[in-house]
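For reference, the structure is listed below as structure tokens.
For this view, one protein chain was removed and the others were kept in their places.
And then chain A:
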Amino acid sequence: MGYLKYLVFRILNAILVLLIVTFIISALFVKVAEESNRSKMYEELMMWERTEGAKIKQSQGLEAFEQAKAAKQASLEEKYELNIPYWQKVYNKALRTLKLDFGTTSMPIFGTNNVSDIIKVAVPRSILLFTTATIIVIILGIFLGVRAARHAGSVFDRGLSIFALLTYSLPMWWTGMMFLLIFAFKLGWFPLSSMFDPQLTGWEHVKDVIWKLALPVFTYVFVVFGGWAWTTRNIMIGTLQEDFIMAAKAKGVPEHKIIYGHALRAAAPPIVTMIIFALLGSLGGAIISELVFNYPGMGRLYWVALQQNETNLLIGLTYFFTVLYLAGVVLADMVYGFLDPRVKVGASAKM
């Protein structure tokens, strides 16, 4: 029962945070939209003054012009929602966002104006790229990390540590630029741009996608797996020094079984948390990396939305990222409580 209670508490907590964050995001974006809408309105008003306004001024005099101008301004203010008080707008926006009603964009992206549809197109692409890469990283990282922990202090361990430290300080997008230079420009093994060819279908399309994905995936794996292996190694070394491992060794349990049966299971909670956040983080895409590779996923979409000032799309994407993160927190807590009995006892005992 304690576990369930703990879970409900965590979920309620996440929902509360989501509400507040949605409100903050709405406040921020409505402010941005208000500014751009105001300038749009004045632009339109100026246009009107120069064309219709000038006509009225000539035919009916200055007074009629002033009246018509005021009427026009009022109608424009209504069109751009400038007549509603700021907080009212924020409230409306937050409410609609929570209902997943993100509205439309002013310019079509991926052939549609509906924000939800646009996100639905971009998400699978980011999943494809970053989730593939993350899975490779997890497998490689855990395997190499465990190996390094078993032979702590060996040449392999030292080499891995140095590699991890080196790649930890590399910006992924810069590495992407370098790999583009080396593998795409100089050697010509990969394409310079990862934008998909919309003409292709079927098997040809799959081949095109794999071909375009190869370099970004390789870059991601190259930059990230060292850090993963290193963290796994450190966690494993800590676990391998615990008493129960000593006991198992003394009992004569085979080393293979000790490592994968006892130690890795004990070290699982932090590693699983890392996996969950890595997988969820992968859905968001990496804004700059996707820009560098010209890859049409979530990150690049975010950038396009910023450039074109598509506030609704920006809110939709930000909301999506936030939900993902909070879902990750809850999921990680759940798994943590499941794997490590001490956690749920500790937390539920408090309640």
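Just so we're on the same page, a residue touches a chain if its C-beta (ideal position, glycine included) is under 8 Å from a C-beta of that chain, and two chains touch if they have at least 3 such contacts; residues count from 1.
Everything below uses one rule, namely that contacts and distances are computed from a predicted model.
Peer 1: What name does the UniProt record list for the absent chain among "Peptide transporter", "HypC/HybG/HupF family hydrogenase formation chaperone", "Pyridine nucleotide-disulfide oxidoreductase" or "Fumarate hydratase class I, aerobic"?
Peer 2: Of the names offered in "Peptide transporter", "HypC/HybG/HupF family hydrogenase formation chaperone", "Pyridine nucleotide-disulfide oxidoreductase" or "Fumarate hydratase class I, aerobic", the absent chain's UniProt record gives "Peptide transporter".
Peer 1: Thinking of the whole complex, not just what is shown, which of A:F110, A:Y325 or A:F338 touches the missing chain?
Peer 2: The missing chain is touched by A:Y325.
Peer 1: Among A:V8, A:A70, A:I139 or A:L166, which residue is in touch with the absent chain?
Peer 2: Touching the chain that is not displayed is residue A:L166.
Peer 1: Which of A:M177, A:V253 or A:M334 touches the chain that is not shown?
Peer 2: Hidden-chain contact among the options goes to A:M177.
Peer 1: Which of these touches the unseen chain: A:I11, A:L140 or A:I237?
Peer 2: Of the candidates A:I11, A:L140 or A:I237, A:I237 is in touch with the missing chain.
Peer 1: Out of A:L16, A:M46, A:I139 or A:M195, which touches the unshown chain?
Peer 2: Spelled out, the listed residue whose C-beta touches the missing chain is A:L16.
Peer 1: For chain A, which residues touch the unseen chain?
Peer 2: On the chain A side, contact with the omitted chain comes from 13, 16-18, 20-21, 24-25, 28-29, 31-32, 35, 152-153, 165-166, 168-171, 173-175, 177-178, 180-181, 184-186, 192, 234, 237-238, 241, 284, 287-288, 291-292, 302-303, 306, 314, 317-318, 321-322, 325-326, 329.
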